[in-house]
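All protein chains but one are shown at their positions in the complex.
First chain written, first letter: the chains are A, B and C, and each begins at residue 1.
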Amino acid sequence: MSEQRPASKSELMVVASARALTGKRVCFVGVGLPNIAVNLAKRTVAPEMELVYEAGVFGANPARLPLSIGDPTIVTGSTATVSMHDLFGLYLQGGRIDVGFLGGAQIDRFGNLNTTVIGAYDAPKTRLPGSGGACEIAINAKEILVIMRQSTRSFVQTLDFRTSPGNLGGADEAAKIRTAQGWGGRGPTGVITDLGVYGFDDDGEMVLRSLHPGATLEEVRASIGWEIRIPHDVPATPAPTVEELRLIREELDPTGAYVS
Amino acid sequence: MSEQRPASKSELMVVASARALTGKRVCFVGVGLPNIAVNLAKRTVAPEMELVYEAGVFGANPARLPLSIGDPTIVTGSTATVSMHDLFGLYLQGGRIDVGFLGGAQIDRFGNLNTTVIGAYDAPKTRLPGSGGACEIAINAKEILVIMRQSTRSFVQTLDFRTSPGNLGGADEAAKIRTAQGWGGRGPTGVITDLGVYGFDDDGEMVLRSLHPGATLEEVRASIGWEIRIPHDVPATPAPTVEELRLIREELDPTGAYVS
Amino acid sequence: MSSKLVSMREAIAAHVHDGDTVAIEGFTHCISFAAGHEIIRQKRRNLTLARMTPDLIYDQMVAAGCAKKLIFSWLGNPGVGSLHAIRRRTEPAALAAGESLLEIEEYSHHGMVGRYVAGAHRLPFYPLRSYSESDLPKVNPLIRKVASPYGGEEIWAVPPLNPDVTIIHAQRADAEGNVQMWGLLGCQKEAAFAARRVIVVVEEIVPTSVIRSDPNRTIIPGLIVDAVVCEPYGAHPSYVQGDYDRDNAFYREWDVISRDAAATEAWLQEWVYGVEDRAAYVAKFGADYFTQLTPPPAPSGSVDYGDYR
Partner (left out) sequence: MSSKLVSMREAIAAHVHDGDTVAIEGFTHCISFAAGHEIIRQKRRNLTLARMTPDLIYDQMVAAGCAKKLIFSWLGNPGVGSLHAIRRRTEPAALAAGESLLEIEEYSHHGMVGRYVAGAHRLPFYPLRSYSESDLPKVNPLIRKVASPYGGEEIWAVPPLNPDVTIIHAQRADAEGNVQMWGLLGCQKEAAFAARRVIVVVEEIVPTSVIRSDPNRTIIPGLIVDAVVCEPYGAHPSYVQGDYDRDNAFYREWDVISRDAAATEAWLQEWVYGVEDRAAYVAKFGADYFTQLTPPPAPSGSVDYGDYR
């Protein structure tokens, strides 16, 4: 244990994401890092959490780390496996999901996300996967956590396409539209990156809440395409514990496929 | 067999109803006489017929005669048992039902039906069961067969309440509205009573097609509240065969609970 | 997870209040008579009773004075005839002195299903192809037309129904309220997801491992369940697929009892107020009574989910 190597940036993201789930009950899981984060949270800060996969699984209890969002291991031993009509209609739109995890190719200062195209929609430079369930997760999950690595290509002034709405043009506009259009949730509440943890302030704009061990404010500023709000006293993200790292390395991702 | 007693009026209705199902594929079954008629048809003129119960059963294979529309015997051994949302949405509204059986407290000359109230809706003389699935069966099954005993109380000039639409005010109006409002079916095609079998003519009005053995035109006229259309040469309904009566009496309703 | 197992008395006391909209669902199959009787014993008043088919249980609850309003699509004693206690509260000529007419809000089956679906999916309306040229929309202003955004066509809509409490009965659940049932599924899933509170009554409490061995069989997750009650024979005189048959003799008997207000009251005194709980009701019938309602087995067979690790 004393030989434990220091946390990687991916591990810092996973641990910070897991901690953001403290006490949460029902979480809509994505594959990759969110999947590991959620499984870590279930073993640490949120033992009662139910994992929901958009493929149609509630209360998943995967015996191995699922590679895809529809891996058979999420079905066997789950509490309920249902049609996607039920999953999106009864569970998500019906208001039963506490936290949805999203990522994207681009995010703006208000937490709006692009997973559709880089460039013009009709003649894209890069064709991305599109919404999948992201658009309705953004609207209907009670809150949204975003996991993304920082870069000026992804943390942008203006999205090329708004796939999933966040705080729109700011908190006031977002609050009005959420009520008027009957959104089920209150939008993004946190963004976890490889450098830090961000929240949203009263303007609905992203603000740095803590800086990961080893990261600097210069790195943070240099990898965000707008002038990011940074309060005076930014605490450090508490370092991963020995046990958190052990769980990731020995149980959740022993081959290091995701968190390396 | 030579001792077989003559057919009762109920048996005449059941046999005529069964024969009206010749070659039909998917039939929405009601309890009581329609249920026996459909089961008789499956054993005689429509061996490939699938029985659909509004309770959520497709391809029922009841081991005993079901007393209620949701008897457990319709589930065990059925091809598919589904939610009522699926039954009414996918099977009925989706256009998969060939024939629906309906009855009612009142029918008018155009095959419109009342199963809601006798008297005023807000202060009824008799409160009837209401629509159940009848309203949507009338609109969405490809055709409707009605089974009712004749009397001037039930074959009326004017319905007290139109629960389930038939040919409305006549064939032209009905054809227009069916198209404009996207009905799935063409409405009533036959009415089977204790006295005869009726069809609908080009005006969409009920017309006598055959007279049951033992019934007279005088009885027919005296038990219908409007001047019923009767063609010049009304054939006799072919009498039940020995085998049809045997099936009813020995297999389908051995206690005579329905067809006595 | 924490257990939600409580007695029926506790479940009704905690989750059914005067003035609530209550849905005891189950289409012929799995009707929670046990819950209905406990609501009668606890003397709930001014309830709005929602159910596709009010069946005997709502006839009994109306006779006991629990209801001010019915929301339904088919009002009858299935396979037998009328619900006489309800008719006495819906036909002015039959109304007893001092009684008032029940409020009535009436749909078709698809419409009632659609109301629960809209409630469960958090939709402001549910569209369907029914009601065209029926008189039902004339007497129920909540049945409305909706214009399709893809052309001139108008179809019909019903509004969401979100009961304060939905009560369902099923074969089995675990203590967290993960419910599995088979046979007729009715609209229980939709009515439960639409509700603010959910009470689940089952024949048998099973370990969570049983639920997890066949996750496609789960119709309602514990997530939306507030109370779990284990009440064997709790659906009698309705039935539970595989466990016991419908007591058709009682459905016919009720037709006789309920024609007479005094006989109805006497029945309630003996079989509802006069028994402490469902266990006492079952004991009053005697074990042999239920044995003759028990079918021989017809097993589903097992399928293989595969152990993926």
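Keep in mind that, in the parts below, a contact is a pair of C-beta atoms (placed from the backbone, for glycine too) under 8 Å apart; a residue touches a chain by one contact, two chains touch by 3 or more.
Remember, predicted model here, so these are calculated numbers, not experimental data.
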Using the touch definition from the top, which of A:G182, A:P213 or A:P231 touches the missing chain? A:G182
By the document's definition of touch, the residue of A:L168, A:I224, A:L245 or A:V259 touching the omitted chain is A:L168
Of A:A41, A:V57 or A:I97, the residue in touch with the unshown chain: A:V57
Residues of chain A (touch criterion as defined above) contacting the omitted chain: 31-32, 54-57, 66-72, 75-77, 81-85, 88-89, 92-93, 116, 121-136, 139-140, 161-165, 168, 177, 180-184
Going by the touch rule given at the top, which residues of chain C touch the chain that is not shown? 122-125, 127-129, 142, 144-151, 153, 155, 157, 159, 171, 180, 182-183, 185, 210, 213-214, 216-217, 241-243, 245, 295-308
Go through chain B and note every residue touching the omitted chain. 25-26, 48, 50, 57-59, 61, 63-64, 71-73, 75-82, 86, 89-90, 93-96, 182, 184
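One rule holds in what follows: only the chains that are shown with their structure count from here on.
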Treat touching chains as neighbours: how many steps, at the fewest, connect chain A to chain B? 2
Which chain is most remote from chain B in terms of Cα centres? A
Any idea which two chains share the most contacting C-beta pairs? B-C
Nearest chain to the global Cα centroid? C
Counting in whole Å, what is the centre-to-centre distance of chain A and chain B, each centre being its mean C-alpha position? 58
What is the distance, in whole Å, between the centres of chain B and chain C, each centre taken as the mean of its C-alpha atoms? 29
Roughly how many whole angstrom separate the Cα centroids of chain A and chain C? 40
Residue list for chain A, restricted to those that touch at least two other chains: none
Residues of chain C touching 2+ other chains? 189-190
